[in-house]
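Note that this complex is displayed minus one protein chain, with the remaining chains in position.
This part shows subunit A:
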Amino acid sequence: MNRGAVATAAGYLGTRLGQALIALWGVTTAVFFALRLSGDPARLLAPQGATAADIARLRGQLGLDVSVWHQYLNFLDGLLHGDLGYSYVQHQPALGLIAQRVPYTIDLALSALFLSVVFGVGAGMVMALNRGRWPERVLMPVVLVGQAMPAFWTGILLILLFSVTFRILPSTGYGGITSLILPAVTLASLSAATVARITRGAVLEQLGRDYVRTARSKGAGTARLVVRHLARNVSVPILTVLALEVANLLGGSVVTELIFAWPGLGQLTVQSVDGRDFPLVQAIVILAALVYIVVNLVTDLAYAFLDPRISTLGKAAGT
């Protein structure tokens, strides 16, 4: 690596980080104002039979008695100091509440991502390499069903089968690896199906490329073709869809966590929106946006690593 290449790479990263900051600011601002349109949390928090004066006092305590612009400036000021505010309902720092839940959601999302990659990429490869033969005819309907079933339906069916009928897996709550299986499968089924279809399409597209014919003209068999030639060439489109799926897994976990009473971020999100717990909702949205931005940045860097042509384009654009 020469100095010029390092400089352009640093410039590229700097640009991307700047874009990320702007995106983050945009998201937080949008959420801040959208929440203010959703109603008055003081009314919701005040005990039954509270007078107008009680509610006004509560509003003052929450910092909601000043103008929206003033609130916004206070919020930004806190944000710059790393202070995301206190939960209205639970009277604890929003960040701390989130931190308690994050490990559970990560467990669930990573397990689901793992299942999606293994089964999605595997099924997609098998379907593409056996186009028109029985493995594809068997797998394709499974994939379509997986993609057509929403999480709340898959989850309930799985509970009925494995918890109620066979009684081999717990239906709700968190208690070690066995309790992770059903939620992870539920969460993964949709994204595994998507990954399988994208993989199948990508592999079929690559199989039609001239370089595949060249590899075969060298005497390469299917195994070598897949491992040495196709794997890397299909990794870019698969990575693209996986990056989107990470976001979907985080979003989809809201429903899945509710079905299985999983003590993760999804539950907390629903609770906080329900209670108009502005600081908590804001903190969760900022975290989600941050994850999304980081995943996208990492994906872009991975493209450049996987496909040398992309890094050349990046350099050309940077200079």
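The working rule: contacts are C-beta pairs under 8 Å (C-beta built on N, C-alpha and C of every residue); 3 or more make two chains touch, one makes a residue touch a chain; residues count from 1.
Note that in this section contacts and distances are computed from a predicted model.
Can you work out the missing subunit's protein name as recorded in UniProt? Choose among "Sarcosine oxidase subunit delta", "2-oxoacid:acceptor oxidoreductase subunit alpha", "ABC transporter ATP-binding protein" or "Dihydroorotate dehydrogenase B (NAD(+)), electron transfer subunit".
Result for the unshown chain: "ABC transporter ATP-binding protein".
Which residue from A:D65, A:D107 or A:D307 sits in contact with the chain not drawn here?
Answering carefully, the residue with contact to the hidden chain is A:D307.
Check each of A:R36, A:R57 or A:R216 against the chain that is not shown and name the one that touches it.
The one listed residue touching the chain not shown is A:R216.
Among A:R16, A:R36 or A:R224, single out the residue that touches the unshown chain.
Checking the options A:R16, A:R36 or A:R224, the one contacting the hidden chain is A:R224.
Extract the touching residues of subunit A with respect to the undisplayed chain.
209-211, 213-221, 224, 228-229, 232-233, 306-309, 312
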